[in-house]
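As you look at this complex, bear in mind that one protein chain is not there, while each of the others sits in place.
Right after this comes chain A.
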């Protein structure tokens, strides 16, 4: 036991002694620390999500909570969100219909009319200069702040605004008799699952690969050291124990550093926003089981890698014996690994989206493909350099050197390539998801603004409020209505027609008609053909069943009353107008209806504006804010509505940052490797210089030795990254969108890194090749 302890102690001593050992130790520890911090954040995701759900559930109204409960007065509420500078403000209007009405969680009492209780972030916003523009929409007196337990995310903007009794009869007001804090698990959308799954694999895999690679840096020196130990009597097993201890000490230091880094980052958890999401600091707690796994797995991986690196090496007292002649790398198992990954991803397309099998196939396929990069690269580099020859002296020196041993360089480059491949894949997937999901049909610059008016009496005031704004050319009321071919109860879906009722001013301003007279009817170009002139249409008012009432019954059992019939006149054709955002196939001026009573009128006031700049949209929202829950403002193509793009930019920036950082760490590995190479070959290099080889030739030779594997790595990474993205995106049924500029930047960054590493080695090369290097005493 004491021998074991002694061996381990010696391993620890060797790990931190000497310049190169210390460099390797620090390099490994920092790399592992970053990995551990990422792993700990990953292990906290479950808790973050759970706590988010708990807080979300706290503010959720119970299922079936509109069923009256004896002794409980209803709380009427409606969610009437507004958007301010691109951020959504969750505005709940609440009205207690009695003293026994339930109080929303986090509130002491239901706010009275003219009062509101706001989330901390909203309180900060309202008290800031920026918030002044929001005040007209949230003008009620702030009587309290919501506790964290009632706000799902730190930055959430939430308010409970007291509404007066008139709110009870409004369309949106819903009665509730209680709150239910039960957490309901809702599955994530498949697109999000894909990004998350691939993201986790892409971010975590380099961690493991870096841990593995760092264990091999300065390996030759370690082998020599262990050989010296063998000479003075260390047994083969002892040497393995010492080597394991060397690996463990870096891993343990990395664990401690990583935990520190995690705790440091955790301090700023509430300030970090990713994809518009923030988390509470106290929620960033790793799952205990996963944390224990990390603590065990990281040193375990480091030891396993160190031992694996020695599998073809026999440390003998006289030095290091490699098994016979260098073993020619076999490609079949490496290609099989990649093929298996491709097969898993191809098969995932036929597994049910969102199913466990689908996720498992995505994870396995992505992991196999990415692992394939560092696995394939040494084989590929070996195959390529074997075929190379000729060229200038520097090229020849580099090629011959790589032909002798390309494995170490290829392995370190493998670490760079896997980061690159992962970043390209994730970026492409995000870009594709963003292209397919975001900003559908929205043109930037000129948003379409509509105000839904629930009460007909408000149409005029709303139109006046909006028209008074300098940025608004006009505001026009449009009522959308559905009419059915009379007498056809079957297939109402095929026999219904949509009408948009608006006056001639609106037709001219919104639909671009040059001539219009009240009584005109217009057919819209590019839409389905309207019913033929002379067709009799009826307007139906769907009603709640009332005993004894004389109602018609539709094919699906709906009961309705016919409020009036209308014969379709001859319609004039309207030119296609992209700005006309009304639902009707037919544009009908009021005079054309001939006094027919329309049921359940849904009126929108459309805003005709020029290009909106600055806070024009906010001012439009403010202009109608006084009508509170009675109106709802829609802004389509808001100048600040590109939230999907914003999220994409945020994630992309994070990815770039992560990729650049990992590339830099890999660059340091490359540098250490290059320096070790120079030190090892100091005498032969000095001999070359002594025999007249210019130092510039040696410098270029070193450059080729780094650049060649990097170039191959970049090619493999780009092919793997784009290929992986294509395979993953295939299962999302959307077409691939590649950000070639981003791919180019990342690839060029990798090559530049190689050049920078080579440049940094030049001073060392100069000092190593001084002729004094030839002296031994």
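General remarks:
We take it that a residue touches a chain if its C-beta (ideal position, glycine included) is under 8 Å from a C-beta of that chain, and two chains touch if they have at least 3 such contacts; residues count from 1.
One rule holds for everything that comes next: contacts and distances are computed from a predicted model.
One subunit of the complex is not drawn; among "Acyl-CoA dehydrogenase family protein", "3-isopropylmalate dehydratase small subunit", "Macrolide ABC transporter ATP-binding protein" or "ArsR family transcriptional regulator", its UniProt record names it "Macrolide ABC transporter ATP-binding protein". Across A:67, A:231, A:267 or A:468, the residue that sits in touch with the chain not pictured is A:231. Between the chain not shown and the residues A:17, A:100, A:182 or A:389, the one that touches is A:17. Interface residues of chain A facing the missing partner chain: 2-3, 6-7, 10, 13-14, 17-18, 21, 224-225, 228-238, 316-319, 776-777.
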